[in-house]
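Only one protein chain is missing; all other protein chains are in place.
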Amino acid sequence: MQLRIDLHSTCFEPLEVLERWQTELKGLGIAESAAESLFVGRVRDTAADGTLLEALELEHYPGMTEQQLEQLAVNCCNRHGVSSCLVQHRIGRVIPGEAIVLVAIGANRRGPAQRCCQELLEALKHHAPFWKREWRTDGSSEWLSGNTPL
Amino acid sequence: MQLRIDLHSTCFEPLEVLERWQTELKGLGIAESAAESLFVGRVRDTAADGTLLEALELEHYPGMTEQQLEQLAVNCCNRHGVSSCLVQHRIGRVIPGEAIVLVAIGANRRGPAQRCCQELLEALKHHAPFWKREWRTDGSSEWLSGNTPL
Amino acid sequence: MAGLSAGKIRILLFAGLREQAGWAEQQWPAAPQPDSVLTPRQLWLKLHLPGALDQQVRVAINQQFADADTPLQPGDELAFLPPISGG
Partner (left out) sequence: MAGLSAGKIRILLFAGLREQAGWAEQQWPAAPQPDSVLTPRQLWLKLHLPGALDQQVRVAINQQFADADTPLQPGDELAFLPPISGG
């Protein structure tokens, strides 16, 4: 199973990252998967209270974050028997429209690819030590106490 | 809702198509979606009977295919309230590793994006008039009588 | 596809069904009397097509899925669709 996890402290472009990942797998002689399921999450332009959002601040627990992401990914990928897994996550200050998270799963069948992509996204949302603080355009800020609903 | 459906009679690169789609939406002044769920299906290198596959031939019903894809996409997107939908499908001779289908759904939340992407993929697999014929490396060929299991 | 003669129904076959039947398209006269009815199911039997209608083969009239017992109108495009395998 091919696994790659990166934390980005500056803006990343999902399509560029995916292209590099594709090239990397090709370089390892790994054939393209029959099924690929992907998810990209971006920052909204409104805060939870409906006011305009200036930026999202993403704090994390250095060391534990990387370990947790790897454990969650390995468990999920093994459970579904998929062949490749790319996870990219932002940290630091992220502005509306920028990508926060990218999950890309390659598998031999669409079912495992889709289920793994979905489950890993939920797992990292709830079990990787990230915290979001909303910075509103009026200068006020608030830590979020959970995730947006499914 | 932004909708784009294309049939490709030659190889298409999912990441290039996605980049053009992103640029097109940006050109229309449409903000990037908070959640994007994508699926890419590619031709396997083995036939259903386990022998090596030379190519897949994709026949379709011109006219009905386009209408059906549009109906399926509009219904699915409306049901889930998503904001953008890109469907790309190959026709003709497709060789192993090449993309057959790409579905990309943009929505304000991950649940609708993921469910719509999955449901639309199943819908087009079962209700758009496409037929696959496997051409094996020994020169023999066979029409498939259904889809691979989930 | 060729132009359709007046009062005819165009019948299309695809993929494996086309190859088993040995033809891709033909025309058939619509119901001759004004009060008589011609359905895809009747045509399926008259044409001795292989396989099981409903179970395996679906019907499309004017490029929309339709019931096999729908009365056909002159000028209709009727297609018999073997099991679909897209995506």
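Each chain carries a letter (A, B and C) given by its place in the written order, and its residues are counted from 1.
Following the convention adopted for this analysis, a contact is a pair of C-beta atoms (placed from the backbone, for glycine too) under 8 Å apart; a residue touches a chain by one contact, two chains touch by 3 or more.
All values reported here derive from a predicted model rather than from experimental measurement.
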Interface partners of the hidden chain - shown chains only, full complex considered: A
Option from A:Glu24, A:Asp45 or A:Glu59 whose C-beta touches the chain left out: A:Glu59
Missing-partner contacts on chain A, residue numbers: 41, 58-61, 63-64, 67-68, 89, 100-101, 121, 124-133, 143-147
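Keep in mind that, in the parts below, only the chains that are shown with their structure count from here on.
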Most distant chain from chain B, judged by the mean position of its C-alpha atoms: C
Rounded Å distance between chain A and chain B, as computed from the means of their C-alpha atoms: 23
Touching two or more other chains - residues of chain C: none
Shared interface positions of chain B, touching two or more other chains: 41, 121
